[in-house]
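Here the complex is missing a single protein chain, while all its other protein chains stay put.
By letter and in written order, the chains are A and B; residue numbering begins at 1 in each of them.
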Amino acid sequence: MSEAPAALELVDVAAGYGAADILASVTLRAAAGRITTIAGPNGAGKSTLIKTLAGLLRPRRGRILVGGRDVTALSPAERARAGLGYVPQERNVFRNLTIGENLRIGHEFIHRRASRREFALARARVLDLFPDLAPRLNGLAGALSGGQRQMLAMGCALISGPSVLLLDEPSAGLSPRYVATMLDAVAQVNRSGVSVLMIEQNLVEAMRVSHDAILLVGGEIRGRWNAAAFLADPEVRTLFLGGTQRVAAPAQPERQRDGASAA
Amino acid sequence: MAQALLNGLVSGFLIALPAIALSLTYGILNFANFSIGAMITAGAYLAYFANATLGAPILVAAPLAAIGLGLIAVGVEHGVYRRIRNADHITLLVASMGVAFVLENAIRFAYGADVRALDVAVARPLAWHGLRLNHEQLVIALAALSAMAIVAVVLTRTRLGRAMRAIADDADLAEVRGIARARTVDWTWALSGALAALAGVLIALDGIVEPLIGTNYLVSVFAAAVIGGIGNPFGAVAGALIIGLVEEVSALAVSTTYRQGVSFIVLILVLLLRPQGLFGVARIRR
Partner (left out) sequence: MMGYLVAILTFVSLAVLLGLALNIQWGQAGMINFGLAGFYGIGAYTAAILAKHGVDGFTATAAAIAVTAAFSAGVSLATLRLREDYLAITTLAFSEAVRLVLMNEVWLTGGTDGIRDIPRPLVGVIGGEHYEVAFLVACLALIAIVYGLLERIVSAPFGRALRAVRDDDVVAATLGKDVLALRVKAFAVGGAVIGLAGALHAFYFTYIDPGEFAGFVTVYAFMSVIVGGKGSNRGLMAGAVTVMILLEGTRFLKDVVPVLSAQQVASLRLMLIGVGLIAMLIYRPQGLSSEYRLSARQPAGAEPGS
C-alpha cells in the first residue's frame, strides 16, 4: 500500500464507553491534503471515532497515527500541540469565557512562545473567515446562537494553524446559506494545506467540497468512495433515503479502494 | 450599627480568602474540599512555626506559610486526590475529609492543644468619627484586598488564569485546546493553599493560634461559597461579604458564639430558595 502519505491512520482500533465496544475494529486512512468525510446514521459511532482520534477516548486496542507518527499514547493536549485541531459536536466553546478569550485559548497553549503580533495575525485570519465574530469579541461565548458558536468553535480550532483538522458536524445548526459558507471555509482551509477529516449530515453540500467519503455503520466501516460517486451508490442511497432494516444487512466490507483521482 | 457593618466587612474579607480557595478547587476539580478548615489551621501554625520558633518577623513568616501550605496542597494532590481522580466525586469528598483529619492531628501532634499567639506588636486602634478600626482589622482588610486583587488579575489576565477558567468550564475541551490539565491543577492547589494559609495567619493575628481556628470558620466559608454559587470565585467574595455582614449584624441580637449557627441558617435558606447561589448556576444531580 504505497499511496499518498496518510494524514491520519487508524489501525484496528476498538473503543467504547462502558462494557461494550462502540467501535469494533476500525482501520482507515485519511489522505494528506484532502477532505475526507465520514457519513453514517445517528449513533453509528462517528463522534466516538473522532473523539478517539482527538485523544478524549483511549482506544482499547489498535494504533493511531498522525502524519505517520504514532500518537496512541499521547494525551489530547499533546496531540493538539502535535498539530491536531478538533471541533467537537457539542460543547465546543467555553461558554463562560468571552469570544476573544476563546480565540486566545485556542492559540496560546499551542504556540506558547508566540508574540502578541503573531496572535493578532492569526486572529485576523480567523476573523476574515468568520466576520460575524469580529464585533462581539468581548461578549460571552455562551450568549452566541448555535450557528455562531459553531463558527467560533471552528475559529478556535483553526487559529493555532493545525496540520490536520477533525470536524464533528461543522454545519450542524447552520441555516442553509451558512452551511455553504461553512463548508466553503473548510475547503478554503484545506486549500491552504490542512488535511481535513469531518463528519457531516448535510451530505450533498459536504460532497461538493470533499474528496473522499467513508461510510460508518454500527461501529464498522462499510466502505469508502470517491466523493463524486458516493451519493450515487445504491447502498448509500438506501441507507440515507430508505428504511432502517437494510442498514443491518451485511455489506461487502471493502467496496472500493481509494478513488484514483479526485476533483 | 455602623461599627457592626465595618466589622462585618473586615470579617467578610477574611472569609473571602478561603471561600475563593474553595471555589477555585471546586470549579476545576469538581469536588468540595472539606479540608479547607484544616488548611487554614495549618497555615496559622506554619506562620507560628516561622514566627515564634524560627524567629522570623511576621511579614516574612506569612509568605513563608503561604508558600509552605501551597507546597503541602500540591503534595496532597499528588499523593491523594490524583490517585482517585477516576472515582466518583463522593470518594474525593471523603478523601478530603480524611486529609483534614490527618492535617489536624499532625498539628496536634506537633503543637498539642495549647493556645498560642503570634509574636506581633499590638498597636492602638484607629478611631474615626466614633468608628474604631483595630490595627489588625486594617491589616486584614489590606492583606485580603491585595490577595483578592492578585487572584482577580491571575484569573482574568494571565495564561494560567485562562487555563483554570477553561478547565472549570469544560475540562475535556480545555485539554483539546492544548491545556496541560495536571499542571494547571497543581497551580490551582498552590494558589488555594496560599490563600488558606494567608487566611490562617490573618485569623491568628486577630487572636490566637489553636487547633480549632480553621474549623471555627468552616461553616462561614462554605456558606459564603454556596451563596456565591459554589465554583465561582468572584461570587465567593460577594458571598463572604454577605456572610461577614450577617454574622456581625446578627451579633447585635444573638450571642457571638452563634456566628457559625447564623451562617448555618443562611446556608439552609440559600439552599432552599436559591441553591445555584445568588450569582451561579445550580449543579443539579446529573
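One rule holds in what follows: a residue touches a chain if its C-beta (ideal position, glycine included) is under 8 Å from a C-beta of that chain, and two chains touch if they have at least 3 such contacts.
Bear in mind the structure is a predicted one, so any value in this text is a computation, not a measurement.
**Student:** If I consider the whole complex, including the chain that's not displayed, which of B:Leu5, B:Ala52, B:Val102 or B:Leu138 touches that chain?
**Tutor:** Final answer for the missing-chain contact: B:Val102.
**Student:** Just one of B:Val94, B:Val249 or B:Leu278 touches the chain that is missing; which is it?
**Tutor:** Reading the full complex, the residue touching the unseen chain is B:Val94.
**Student:** On chain B, what residues meet the omitted chain?
**Tutor:** 26, 31-32, 34, 80, 83-84, 86-87, 89-91, 93-95, 97-102, 104-106, 108-109, 112-113, 171-172, 175, 181, 215, 218-219, 222-223, 226, 230, 255, 257-258, 260-261, 263-264, 267-268, 271-272, 275, 282-286
Just so we're on the same page, only the chains that are shown with their structure count from here on.
**Student:** Inside the complex, what are the residues of chain A that reach chain B?
**Tutor:** 54-56, 75-77, 80-81, 86, 88, 91-97, 101, 104-106, 108-110, 156, 160
**Student:** Per the contact definition, I'd like the list of chain B residues that touch chain A in the complex.
**Tutor:** Residue list for chain B touching chain A: 159, 162-163, 165-166, 168-170, 172-181.
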